[in-house]
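Note that one protein chain of the assembly has been removed; the remaining protein chains are unaltered in position.
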Amino acid sequence: MHMSHLAPSSDSSAAQAPILSLDKITKSFPGVKALDGVDLHLYPGEVTALIGENGAGKSTVVKTLTGIYQPDGGRIIMDGQPVHFLAPQDAADAGVTAIHQETVLFDELTVAENVFIGHAPKTRFGLIDTKAMHLRTAEILTLIGANIDAGVKLKDLGIASRHLVAIARALSIEARVVIMDEPTAALSQTEIEELYELVDTLKAQGKAILFISHKFDEIFRIADRYTVFRDGQFVGDGKIADVQESDLVQMMVGRAVEQLFPKRHAEIGAEVLKVVGYSHPTEFEDINFTLRQGEILGFYGLVGAGRSEFMQSLIGITRPSKGAARIDDKVRVIRSPADAIKAGIVYVPEDRGKQGAILDMPIFQNVTLPSLNKTSRDGFLRLAEEFALAREYTERLDLRAASLDTNVGALSGGNQQKVVIAKWLATQPRVIILDEPTKGIDIGSKAAVHDFMSELASQGLSVIMVSSEIPEVLGMSDRVIVMREGRMVAELEGAELSPETLVRHAVGIQVEGDAA
Amino acid sequence: MSYLKSREAILFGAIGCLLLVVATRFPGFVAPQNLVAVFTDTSPLMILAVGQMAVILTRCIDLSVAANLALTGMVCAMINVAAPDLPVAVILAVSIAMGAMLGAINGILVWKLSIPPIVVTLGTMTIFRGIIFLLTEGKWINAHEMSPHFTGFPRADILGMSVLGWIAVVVSVVMIVAMSRTSLGRSIYAVGGNPHAAVYTGIDVGKTQFAAFVISGMLAGLTGYLWVARYSVAYVDIAGGFELDVVAACVIGGVSIAGGAGTVAGTLLGALFLGVVKNALPVVDISPFWQLAISGAAIIIAVAFNAQSGRSKGRVILKSAEHAQ
Partner (left out) sequence: MSLVENAPRHIPDRLRHPLQEKLVRWESLLLAVAVAIFILNSLASPYFLNAWNLSDATFNFTEKAMIAFAMALLIISGEIDLSVAAIIALASTAMGVAMEMGAGTPALVLVGLTTGLMCGAFNGALVTKLGLPSIVVTIGTMSLFRGISYIVLGDGAFRGYPSSFSWFGQGYVFWVISVELVIFAILAVVFGVLLHKTNFGRMVYAIGNNPTGALFSGVRVDRVKMTLFLLTGLMSGLAAVCLTSRLGSTRPSIASGMELEIVTMVVLGGVNILGGSGSIPGVVIAAFVMGLVTFGLGLLNVPGIVMSIFIGLLLIGVIALPRLWAMWRNNAR
């Protein structure tokens, strides 16, 4: 772990051989070619950024590198020798470790146990040497500047501290290759800075780092090299110093970005929804806004700012502690999504697989589920009417599917999202809330969703769009509300809207730290 | 402060209160000798419960423990009838090996075929009992057919407590060490706590569940011999329905049915709680027919309690709320 030599300068690294390479790796799942002959090279003492849209194959690469998946074709080469990671343990033994998107560890185990699970030091009786384990954990935690007690249970730690525990774990197995899968997604600004320093430490120790991120600023801040994937295919790689942000974007999306947001002009009409003083004990506080007919209202903020929590409260998943929602100037009490549907507010959730669609049920049954009383008589199903309703709305969204009784789970992400939106439109709502509507879907579907959103607004529907993508927020919204730490911090319109103002409000002027 | 709120402390207090209440009317109940007798009487439940705990921690359940106990116990008794001079050590080894094998059958079905544990063990529960019938054609093996050293072993007295009680103590100590200080023990917690992450850390979820079933089976087999020897009788229905008491002890002891959370100490106290109730009922002149209903009510109360304390706090977004917690 304590390797003495410093990071080689980036000039000399060109001559260096990669520690680990993927050579024409292919991986297919039923109906999808997740990876189609991709290459990737990781060099000692360097950070390689893996860039690509959702669905480009990044997480499949991570799973292949860590032994969760076995490739169908191609080779994994380590130090010039082909290797096979048949199980996660093989990858760990070879010195490849991953710090995952959501720090997935074990709540009921202590920090030290989390760090050392699978490779704990043993006493001569073969029992876990708790003392040595705690000592070494404390060492590693000090090394990364984390002030965490090795003996506390993980469930008693905050999210940032958990992340540090995951990093400590990566260090404990003396890894040579460290994979960081969107490591900053849940961190505050100070924590992110600390993470960058840590990455520099790892580089100095000669480790090869694969850094997966959506944020261009951080890619340019810490990466030495980049590799771009698109739709499971290798698009290009090179040195960060040699490219501009726009080049990378071009490679990622395969087309110019401007085309993506076909905002049309919509007639903004009377007030439809008015939210007054909505609060929740732990998640959000004092949310006030109005929404007019034909308007698209953007909700911007960092991940974890409380936007989804507020929206879910608005449709009755959780109860607010105080506050009221008025629709068409009448107070509506919404205790469940069923009430919300009656009141004309519907919510297209971010988590499509869990909250949005019922993947193992056919398309038409998904579409009609919230509208069953429309398609049935006296509680009895009428299939012809169900198919008619499902057809009407899926065709409006230009759904691509083999048949309407195909299971939703068999569709691509973009088509799944179309089914979910069709399902909600079929209830003929007044207000539709779209939570990260284009997350994880391909570019084509993304454009279709944006186009459709505009069309809805122009037909007089009021839209609330929760999004963390600045271009999307700026391109689609008439007005934007920024949330931070559960509170509304800004309401911006027209000329006030710029990427800088959005970020400034979302992050807060004062950079705040989380003492864990 | 968190120690005072822990399940162990609450159960310890509850058992203390129970003893105190009984003692006010029947001081003899809390005499050391009687307490040892209660402990011994609860030993089979304690041994089975710590095995069941391992299984429940991995998000499974083993409803076949009592049937395993009965089958292994019957086989031990039949071996004793066939070879009366076989030393107890051999019988113990046979009982543990056979129990482990029956547990392994459950484990392999869960591991290799991914059949839901409840289905597997509901099935093997009836199959094991049925096999006893096939072996014996429904006949009993009674005390006079068993050799004295076979029946005497669990009842033998060491330092004022019977061997049965001491075995429970040894099993408890071994399980405490195994669960907290071995890789398998920690893996069992990890698999139940977060199976997804367990895979990423190189733990084989199915194999760990298999191991838990083998542990549970081993202890059930061991208890099988001890049970048959202690009561000096073996027949198809011994320990009928006992699996429910075992699950009850775990749930009362704070083992979460969702897996990953629970301690050996809690489980032992859960078993002791049921044991004290069972032994106290006749003393305070309540019909033993109340016992079933009481343990049912205890399960429901305990699981409700578990759910309240284990309820996820959710993400705290508001800074002010975070400090208030």
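Think of it as A and B in the order they're written, each chain with its own count starting at 1.
The working rule: a residue touches a chain if its C-beta (ideal position, glycine included) is under 8 Å from a C-beta of that chain, and two chains touch if they have at least 3 such contacts.
On a predicted model such as this, the values are computed, not experimentally measured, just so you know.
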Contact residue for the chain not shown (choose from B:24, B:126 or B:142): B:126
Options A:37, A:95, A:281 or A:337, residue touching the unrepresented chain: A:337
Candidate in contact with the missing chain, chosen from A:84, A:131, A:319 or A:354: A:354
Residue of A:321, A:406 or A:501 in touch with the missing chain, whole complex considered: A:406
Absent-chain interface as seen on subunit B, which is shown: 61, 109, 113-116, 118-120, 122-127, 129-131, 133-134, 138, 236, 244, 247-248, 251, 257-258, 287, 289-300, 303-304, 307
Sites on subunit A contacted by the missing partner chain, in the whole complex: 317, 336-338, 340-341, 347, 349, 354-362, 364-365, 369-370, 372-373, 376, 379-381, 387, 391, 394-395, 398-407, 423, 427, 442, 444-445, 447-448, 451
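Here is the rule we go by: only the chains that are shown with their structure count from here on.
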Whole-Å gap between the CA centroids of subunit A and subunit B: 43
For the subunit B and subunit A complex, residues of the former touching the latter: 177, 180-183, 186-187, 189-190, 193-194, 196-204, 260-261, 313-319, 321-322, 325
Of all residues in subunit A, those that touch subunit B in their complex: 66-68, 87-89, 92, 98, 100, 104-109, 113, 117-118, 120, 126-128, 130, 281-285, 304-306, 309, 485-487
